[in-house]
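Here you go, one structure.
Missing here: one protein chain of the complex. Every other protein chain is in place.
By written order: A and B. Residues from 1 in each chain.
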Amino acid sequence: MSFYVVQFLSGLASAAALFLVASGLSIIFGVTRIVNFAHGAFYMLGAYVAFSLTERLSGALGFWGGIVSAAVIVALIGVLVEMLLLRRIYRSPELFQLLATFGLTLMVEDLAVLIWGPDDLLGRRAPGLRGAFDFFGQAIPTYDVLLRVLGPVVLGALWLLFHRTRWGVLVRAATQDRDMVAALGVNQKWLFTSVFALGVFLAALGGALQIPRDAVNHTMDLRIIVDVFVVVVIGGLGSITGAFVAAVLVSELNAFGILIFPKISIILVFLVMAVVLIVRPWGLFGKPEAAARQTPGLAVQPWRPLSAQARLAFVGVLILAAALPLLGSNYALIVGAEIAIFVIFAVSLHFLMSVGGMASFGHAAYFGLGAYGVAFLAKLAGLPMVACLLLGPLLGLFGAIVFGWFAVQLSGVYFAMLTLAFAQIVWSIAFQWVDVTGGDNGILGVWPAALVATPARFYWLALAITALSVVVMRVLVFSPFGYALRATRDSGLRSEAVGINSKRIQWAAFVIAGTFAALAGALFAYLKGSVFPDNAGIALSVDSLVMVLLGGVETVSGAVVGAIVYKALSIWLVSYTELSKLVMGAVIVVLVVMFPKGIVGTFDGLIRSGKLSFFKRGSQRATQAEGAE
Amino acid sequence: MSEAAALLAVDGLTKSYGGVHAVRGVSFKLTAGEILALIGPNGAGKSTCFDMLNGQRKPDRGRVQLLGQDITGQPPRRVWRLGVGRTFQITATFPTMTVRENVQVALVSYASQIFNLWRSTPDFQRDEADRLLALVGVEGYAERPCGELAYGDLKRLELAIALANQPKLLLMDEPTAGMAPRDRIELMRLTARIAREQSIGVLFTEHDMDVVFEHADRILVLNRGTLIAEGSPEDVRRDPQVRAIYLGEGLVYDARHQEGAGA
Partner (left out) sequence: MKLSVSALNSYYGPAHILFDVDLEVGAGEVVALLGRNGAGKSTTFRSLVGLVAHREGKIVFEGHDISKAPTHAIGRAGLGYVPEERRIFTDLTVEENLEVGRQPARTGAPQWSREKLFALFPNLAEMRNRAGGRMSGGEQQMLTIARTLMGNPSLVLLDEPSEGLSPKIVEQMAHAILTMKKEGLSILLSEQNLHFARLISDRSYIIERGRICFSGTMADLDARPDIRDAHLAM
């Protein structure tokens, strides 16, 4: 019995950090409507800075002063971030905000490694709270008691801050009606900045307080951010009380889940989240959002099927690509095959998010399922490669059918977070169910059939499947189904009013996109000869988003270009610099702020505005047609 | 107007939000080819009423019948399949498509080809799409991005979309809001012509009284969720209660009672 009590208390202690970070995220979202992906990075920075400070400052005062100073310093960094970056993207689509803050996360990760090194750092114990006390024969760390008390104290302090100070009242008013607050003479800019600073302070404090409990390292950010997303989604974005209740709930689920279902303890939390979202899509304490935000700012030119010349050009490029084995080394061919595979992956996400308006943050789930599908069939069932390639992606299809049904019930940020959570479920299963998936060691020895075992032949196979997939998805874009899907994205109101069942169309699109992603994953398994949990990881999901964004969200062919450029760039970066994340993060941030239309979008715009006269011929017919009216 | 002749029959429609009645016991009928206006002050429940007719919202009580078939609480897409076209107060079109494609999407849906994965939509029933665009007078813009249209033309395009399923009934929420005066009259004349030629019933809300009095065969006046008057434009114009509540003499404006007391 006392064992369960201790487990319960330990859960409460973990809840404190989770609550601090989640409440910060919620407060920021409430006012700025930005879901700050970088919140995990600030949490991590808090820990690192606190580590450095407490190492240098001595005594109890030094320790506690170091903790608080760390949070303040990181909050100041947050102020800089808000003024330099966020102010530029407050009016951008939420996908861009999520991506920009994710880019920031990547940069911080590399910077942290640069400054503090890649190894785990063990912080000082809290002076006066080093020991543990005995509770019916079970040891409870004294420090945990402090954390347990801290959660409710911070909750209370925040309540006082928001209800008893002018600043708090202004923030609550702005959460409800920013324009009205401005009309009453309040400068929102500084209100936003201060809110952001507070949110970051809480995250950093949460991180700083972890140093006596846990080692500090550069992977803390992603670990906490996924949990925090789950907490705010369960509790309701924007609700502090919700964050508290959900933080306790999630921590307890973790604490007891590991006892009751050790194999699937991580999944348990996501299952609870999925159930909450289905029953209360705005979380336990959240409020329904006002009408979903339209994606403004990106002037849209209607998509057109390729002209005859463009089709010829496509075939020409394909022939050139097919000639690569004549020139390139084996390494080039392997890289070429990998790029081809990622073209399928990016185009499938493009179909989901550009055509369907559903920005998934967990598209890697289906890539990973496809890869594991092949690995199971090849290794466990011993099927030949053709059968594996045909049947393996079905695992992704089934995953997309199940997860897609839940996901299309939501939209916007909630859709993004739910897809992220589903991807984490897949990742967790791959990671934790060691008996079947091999866990972290993956499944090795997934070799292609002898017929395509040389790099050149495998490259041709990948290229052929990619070309076919791209053509099929392009046909889909211009098919009645593609138009109906785009209609649901353009105007849900209008599409329902012309007889289109939005949810069903979106679900079907989700399954199609998931299946193509799984096909890419299946090929990838054969390319690498192995599968690992990271094939379904967050990093891969974000890669796919960046590829689409880099090419141009609002274009039809952007994903292809984006995938080629991004993949080539990242393979090159990884081999030439140690700081690939820093560079990649910076690329993402610059892209979102400066070139939201991506490569193809920007190029199209230049052609249309006549700045690139060389390319003008193609667009001349359209201009003439317009002039004729 | 016999029961059988009614294109649309609304009976005792009621909806409340958090205990406040938005619409209370609204009943009326509409026959084919008739143009019926629904007017009333802001917040009188016009939009709620409208949304319940095409299934955007579910009524708490009451019944909506289309040609004798009960359509109460059916989702908008079903109501549409039964022959109800709708235009919105703030135009709802597909901005990433050309003008013609906007109509083609509706035609695709009408032909039950939504799950067709193969055909080319830009070639789908092109002639029919162009015919509809010509009908509302925007055929010259067929290849244009829909987002580039002037507001008046956007409203016309919406009408073309709404006509794509050969509707028996058109629901138009403030069809001329945000339009220049000349365009308003043209759009309503066009609507009236189409309605009479194809014997389509039209129900519209409107704040522009010129439009209402010129084109409505009959007018319903809604106030605080209840119908307070119903009749020909002439009757409604003369109705003292309507004058008091909506047409210009507000609650306080009653010269005999207030002139002395007010100051």
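The rule we apply is simple: a contact is a pair of C-beta atoms (placed from the backbone, for glycine too) under 8 Å apart; a residue touches a chain by one contact, two chains touch by 3 or more.
Bear in mind that the values here come from a model prediction, so they are computed numbers and not experimental data.
The chain that is not displayed touches the following shown chains in the complete assembly: A, B. The chain that is not drawn here is touched, among residues A:L161, A:A182 or A:L306, by A:A182. Note that of A:A173, A:L306, A:L493 or A:A586, the residue touching the chain absent from this view is A:A173. Seen across the whole complex, the unshown chain contacts chain B at 41-43, 149-151, 154, 174, 177-181, 207-209, 237, 243, 247-255, 258, 262-263. Mapped onto chain A, the interface with the missing chain covers residues 166, 169-170, 172-173, 176-177, 179-188.
Rule of thumb we're sticking to: only the chains that are shown with their structure count from here on.
The touching residues of chain B, counted against chain A in their complex, run 54, 75-78, 80-81, 86, 88, 92-98, 101, 104-106, 108-110, 113-122, 124, 140-141, 143-147, 161, 164-165. Of all the residues in chain A, the ones that touch chain B in their complex are 299-305, 475-476, 478-484, 486-487, 489-491, 493-501, 505, 508, 554, 622, 625-626, 629.
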